[in-house]
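Every protein chain but one is kept in place in this view of the complex.
So that you can tell them apart, the chains are marked A, B and C in the order they are listed, and the count of residues begins at 1 in each.
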Amino acid sequence: MEAATKPKLRVATTSLAGCFGCHMSFLDIDERLFDLVKLVEFDRSPLTDIKHCGPCDIGIIEGGLCNAENVHVLREFRANCKTLIAIGACAVNGGLPAQRNHLSLASILEEVYHAQHGLVDGFIPNDPELPLPLDKVHPIHEVVKVDYFIPGCPPSGDAIWKVLTDLLAGREPELGHGLIHYD
Amino acid sequence: MSFALETAAHPENLRRVAIDPVSRVEGHGKVTILLDDKNKVHQVRLHIVEFRGFEKFIQGRPYWEVPVMVQRLCGICPVSHHLAASKALDAIVGAHHLTPTAEKMRRLMHYGQILQSHALHFFHLCSPDLLFGFDSDVSKRNIVGIAEKHP
Amino acid sequence: MTSESAKKSPMTILKNIHAEYLEPILQHHRHSVNNLLQILREAQEHYGYIHADAIDHLSVALSVPRAKIEGVAGFYSFIYLQPRGEYRVLFSDNITDRMLGNQGLLTSLCSQLWVEPGKISEDGLVSIATTSCTGLCDQGPAMLVNNIAVNRLTQERINAIAELIRERVPLAAWPADFFAIEDNIRRKDILLSTELTPGAALSAALQRSIEATLHEIKTSKLRGRGGAGFSTGMKWELCRNAPGDHYVVCNADEGEPGTFKDRVLLNSYADKVFEGMTVCARVIGARKGFLYLRGEYRYLFDHLQAVLSRRRQQNLLGQGILGCADFDFDIDIHLGAGAYVCGEESALIESLEGKRGTPRNRPPFPVTNGYLDQPTVVNNVETFAAASLIALNGGDWYAAIGTSVSSGTKLLSVSGDCAHPGIYEYPFGTSVAQVLADCGASDTQAVQISGASGVCVAAQEFGRCIGFEDLPTAGAFMVFDHSRDMFEVARNFVHFFAHESCGFCTPCRVGTSLLSNMMDKFSHGHGSPYDFAEIENLNGLLQSMSHCGLGHSACNPVLDTIAKFRPAYDQRMVHQGYVPAFDLDRALSQARQMTGRDDTGAHLERDHESK
Partner (left out) sequence: MSQNNNQPASFELDGKTIPFQAGQTIIQAAMAAGVYIPHLCFNPEFKPHGSCKLCTVKANGRQTASCTQQAQAGMVVESDTKELNDERRALLQMLFVEGNHFCPSCEKSGNCQLQATAYEMDMMSPHFDHFFPDRPVDASHAEYLLDFNRCILCSLCVRASRDVDGKNVFALSGRGIKTHLIVNARSGHLADTDFSGADKAAQVCPVGVILKKRVGFAVPIGERSFDQQPISATPHPMKQEG
């Protein structure tokens, strides 16, 4: 890693309808994290306490769009980040949550909140604080323009590292056999 | 022991403070606090905002696929969900008595995950509070701050 | 009745209902699996749809797996595996029908008969849906009722039809003028005006040697009128020289939107067409011919059978034609069942063989490996009609007409915004402006030449000429005046291609649906320059990777209208940056309904640009 002559790039990350597996995999880069922090500083992220994404160079989005809140956050990222990276199957193609797309949202809510055995007079939560689910789960490139993708569920720490270092060096990211995985 | 949740009588004229999202934790949550003008707290809620519907869409899938599907419920505790599903499958396929090796294997997997998730949570997410204090400077109160101060 | 009829369990009684109407159909088609499509079509005319029991019966009778029968039945739009009602109404939905207001009439009929578009009424009486161009653009809006064509739809006629259906009046008892399809011939030239007493061309051909007749066809420089323009002489010669049993096939699929010239030729000049086929049979040494007639022209079927039987009596078909011992040739009519792709010659042959109409891998071409893998000439209706005149009057006469590259004349089916829609026959080399003047078009914004897969010509290009060297055409000539939205024209055509794609190859199967979605995205006001680039990339892929012409030309209407009518797109490009194709707020409607919420948190801004 060349010495940090350039000003640090500002990176923000978030997990929309993800499970945080990609963020955990990101932390799997282990000691290389220290090399990375020489080059970047973190804005909003589950790893920091910054609650809203300010102007950034890179936005890393884990998770697809399951509810209205996810859309707000994604739009905030797109508005503030020069480059947007979709990380993980959920962000790239909807991932596991998108397996509900062939079902009607009504049948899902009924099943989870009404029909479940052991639930006495259950009801579908309507607290205004809760974001409403979309009728279908969408990968993020179907709602905003996305610049790069890191497939995988989760992508390995090495794959994430390879793409980030490619980008930081201004190269088109390439994974190649062994690093590119969709599962 | 169950008690009525403290719910504000007239939430509309109370002041709302939200911690949105709850950060340095694995998962999606939001905390809302309703206070009156004398800063007395009337209502606190932790809202679990993420609804995906795994309960429904795993139905109709081959049963040997489910353990692999439910891993994706949580990125830091996939093993627990995987093994819970495996336990359910034991009943389905009639494997009521686990072989000793199988049981040891499952216990080992659980311990492995506990180790990994605790270490991760403790060092990456929680340590800034302990080393810098809960009210320390926000911009430093994260893993990067820790890395700089305590390499 | 079969031997086990002794024990009549309810199941076997049920099965006999189907056996009753299926057995005569199977006899008529000699239990040949090659006639599977004709058997299915006739079975449906009896029963209304193909019942699972009928499939079982056919599977045994033809000794073919029922999956094959289901596979073929599932391919064709007019063959149904589920009940579609006693009256199956299909509104023709070509852009010309829309310009004449078919949408309003469809909604009116649906409300009068309490049925939703695309669905069947509760009592199983009627289903109403749309279908691709039915070839009645000069007298639209049109519809098919149980595959029989009804033209000149007006609110009165729709009201009458609603009444007739409610009263369950059989089609035969409907007013005759509902089915009076006119020719609308506006301008005749050599093909439509030259008299041909049946057999004259044949006897002229028989006086010459076979090679001499072939020579006449070649010197006439006649080229295929189906649109591809392959030299007819060369095609016949290649086929003649190929070993095997030879077949002559007349392509009367005429599925290209805006094309109805074959309808007129078959209605009033059938003798010329069949004579041309018989001349071809003489040249290539064929004993068997087929007329592949599109399912939408079912109403012409009996008339054409009558012409064929008359010609047999006149010894112009059948054994020993005109006393020539070695010249036997006869023609069977096969009806299509609603699949535009079967206009492609190898897909047509697949359909003739009772299969799904997917184009073959080429080479080899039909001239050497066609019907039943034997040498086959597939020519358009107009090509055979012209060939009959050439056999009569010789090639030089024909070559002198038109231009050096495109000899002879071309029938144009003119429709859209013009005073006199109908059939205009011109020598090649005639300008678009000339045609517009003759058909009484005014304030013309554009003309779509050769249908959806053809070329969109704008005002400044009206000087261009019809001909293979400039504007090749299969005959469609749709006129649009300045009140028309050229974006909607292109969108109609793109939906047509997505509906008609055979689904064989990935780029076209998926690409045409992606293209339709992109055009709908523009139409719903979500368009941005990003989508423009997407359409252009998709076109490159379709043109270079598609298996047949349908995929190659699916993007033509979009690219032509982008190039020549950019404002129609720009006005829809309300966004500079990418926006989603779907309406995000509507995506929350189900959740709002389930939770009864309508607070601000329950909504999302419709469109939010992203840089």
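Assume contacts are C-beta pairs under 8 Å (C-beta built on N, C-alpha and C of every residue); 3 or more make two chains touch, one makes a residue touch a chain.
Please read these numbers as outputs of a predicted model, since none were measured by experiment.
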{"item": "Touching partners, among the displayed chains, of the absent chain", "value": "A, B, C"}
{"item": "Residue of C:119, C:312, C:464 or C:499 touching the missing chain in the full complex", "value": "C:499"}
{"item": "Option touching the unshown chain, where A:74, A:109 or A:153 are the choices", "value": "A:153"}
{"item": "Touch list for subunit C against the chain that is not drawn", "value": "52, 55-56, 65-68, 70-71, 73-77, 339, 356, 361, 363, 498-507, 509-514, 517, 537, 540-541, 544-547, 581"}
{"item": "Absent chain, residues of subunit B that touch it", "value": "60-62, 64-65, 68-69, 72"}
{"item": "Positions on subunit A where the hidden chain makes contact", "value": "86, 89, 92-96, 98-99, 101-102, 136, 138-139, 141-142, 146, 148-151, 153, 173-177, 180-183"}
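Criterion: only the chains that are shown with their structure count from here on.
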{"item": "Separation of subunit A from subunit B, taking each centre as the mean of its C-alpha atoms, in whole Å", "value": "17"}
{"item": "Between subunit B and subunit C, centroid-to-centroid distance (C-alpha), Å", "value": "60"}
{"item": "Residues of subunit C engaged with two or more neighbouring chains", "value": "none"}
{"item": "Overlap residues in subunit A, where contacts from two or more other chains coincide", "value": "109, 129, 131, 133"}
{"item": "Footprint of subunit B on subunit A - complex, ascending", "value": "15, 17-25, 27, 33-34, 37, 41-42, 45-51, 66-67, 69, 95-97, 99-100, 103, 107-109, 111-112, 116, 127, 129-131, 133, 137, 153-154"}
{"item": "Parts of subunit A lying in touch with subunit C, wherever the complex brings them together", "value": "68, 71-72, 75, 78-79, 104-106, 109, 124-126, 128-129, 131-136, 138, 142-145"}
{"item": "Interfacial residue positions of subunit C with respect to subunit A in the complex", "value": "530, 577-578, 580-582, 584, 587-597, 599, 601-604, 608, 610-611"}
